[in-house]
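Left out: one protein chain. Kept in place: all the others.
Should a chain be cited, it is by its letter among A, B and C, assigned in written order, with residues numbered from 1 in that chain.
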């Protein structure tokens, strides 16, 4: 095992900053080793039980929202016991994290990039936008962000201030941006600006619609899937999902083969 | 069930004050209904897991340290998961408590009272001293407090400032008061002042020694026992202990028949 | 169905319960212990601590151990014996308007028969037969682990009593549905399951079992998945009502057991942790039905789609 380089780490990251509202929480930890190897679309798994408690048992997966200067940030919605526990943590406490995990987004060598996020699926888009910008500073980077209501977009307001990123929003109730679905924004944008690479993370039906739209338009499309996970490292085989071709290849495993997949691998 | 009066309550008591060091913790909650019926030597049982977590499962029993103006105080040592969780709570959070539970100390109609506490067994003595003083203001009330080292007595420093209470201490290492056992203090006091009612709470061997001393001196002695408890209300029969006469009466149940017993019921 | 209150009643044979929530034997004393916390009259039924022919002082301490999301108990079936139970406890229990189920246990077939006979003279609601006890005449093999013995106990209790008979099954078996079928064949009106799973914990400092009795029964949320599976298996096998027990502590748990085929459920360890649990779950179940616009709890029973 000479020359062996670790790509995954387990560490107790000191919380540098935590800001939680009733619905969302943003935590930044010190995790230089992870930041060095992380790629956009990858995720971390966080222990969410009290020390020595086994309830809840599983770690919780969260997309890497941003890495900068050895600091890693996640943003999550408070939906259940695990996220509630995490939201109670305080600055200087240690977060038990493993990562970076899984296969992230592949930055396409194209002139136009559509980052399509729905709800908490917006979380990985900051890191992704930054990476695309670094690799293709001349390219057009467009974030299309959908949510149920304007409030859901608050956690991601800072995306508006990234100079290289053009942001458009849609909400189901019309409280921010386009009154309707985020796929409408994509259709409009593609019609107006032309095709590009699509990177998508959000609810299943939204991703499927976008995947089929891209297939129709012959645009490359990557989607980031969610499932319940136990290990996050490809060992338990618990995170299986049916791909487009279940019988041939068997099931796909989100934590190892994904979470990001070529859309065509999932939906035909 | 007319005229039926509740003697036990379950409530979420707002934490009015919490001060925790590395080893001990003192929590005061709002619990008027409990304060109204509580008697010294009784205890409460506190939920010590995160909301909706079942680990640790059992409530934790703590003696009532003091009641005043609808506020109930407990003092506990941080020894394991439950107490560690409790020590993390904050002012204004709600503590899930049931109580008052069990049979407390019976205040003897005597002129002299020895309150003998060992380690965290000192916890119930404040409430007891106050009650004795209220019922027998003219009587002599002596607290004999034993600990391993002076630091262990810090949590109870305030007992020194009760005007009606005479306090003497002993430590195993001589860092406070008498260098030796608390039973030495009792023997000396009884020799010097004369006999009285003895109320005892502390480690088993200490209580047994004191019980046998009292038997010898023909002084009434009450002891407060500890066991693991599940329900605290006499339902599960889990808190059984062997009394002096196991076969005749069967086992005693600490949460219902105690925690305070006539010493003769336990040791012959 | 309008905005009326949902119907919580369920039936076990001719016995109509106000709601499907009972308290499990050994975790609710004789009811009175919880009178400060719960309006006992609202319960579907109280199942009292197991009673035997002779008084039993129970096992020496320690009797309970906390485990991950559960507990071990080896109480040793401490109880005052049937005679003292009839004179001391029955009058008190009569005051409650809810169903009163008496849980019985024995060392031998004859003891079960005797208990059933004595209780038949009282006006309790039903008898629950705990067959997790060792049969001393059969080398200490638990009655509940052998279909023939399950049948025999059921028969004898059936013959001595007109009360509804609930056979309480042990989970420490290869095929619990076979035991349920034996109980049904023997004439039981219902089966309840599960009793505790045999477990152990060791004090590594003393190098001794933590329980004086060495082994004890595991209960609490930890065992819920096992209990639910067994209830589902049994409900598919027998026609008599099934009463679900094991780790139930939330409304979701109650609904899961009903969907799996339970007609009623019992709350055990949850009472110890939260003395108001049983009543809170009645309210919770009612709210659940209201919110989901379900007119009757009976619509949930056996509602699992597989």
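The rule we apply is simple: a contact is a pair of C-beta atoms (placed from the backbone, for glycine too) under 8 Å apart; a residue touches a chain by one contact, two chains touch by 3 or more.
Remember, it's a predicted structure, so these values are computed and weren't measured experimentally.
Asks: Of the chains that are displayed, which are in contact with the missing one across the whole complex?
Replies: A, B, C
Asks: In the full complex, which of C:118, C:155, C:224 or C:237 touches the chain missing from this view?
Replies: Reading the full complex, the residue touching the unseen chain is C:224.
Asks: For the chain that's not shown, point to the residue among C:79, C:145 or C:189 touching it.
Replies: C:145
Asks: For subunit B, which residues touch the unseen chain?
Replies: For subunit B, the residues touching the absent chain are 54-55.
Asks: In the complete complex, which positions of subunit A touch the hidden chain?
Replies: 1, 4, 6-10, 47, 54-59, 98, 227-228, 230-231, 233-242, 246-247, 250-251
Asks: For subunit C, which residues reach the chain that was dropped from this view?
Replies: The missing chain touches subunit C at positions 67-70, 72, 145, 172-174, 197-202, 204, 206-209, 214-215, 218, 220-226, 228-229, 232, 247, 252, 255-256, 259-260, 303-306.
Going forward, only the chains that are shown with their structure count from here on.
Asks: Can you name the chain that lies farthest from subunit C, using the mean of each chain's Cα atoms as its centre?
Replies: Between subunit C and every other chain, the largest centroid distance is to A.
Asks: Mind checking the centre-to-centre distance between subunit A and subunit B? Centres are C-alpha means, answer in whole Å.
Replies: The mean C-alpha positions of subunit A and subunit B differ by 53 Å.
Asks: Two or more other chains in contact with one residue: find those residues in subunit A.
Replies: 54-55
Asks: Among the residues of subunit C, which ones contact at least 2 other chains?
Replies: 68-69
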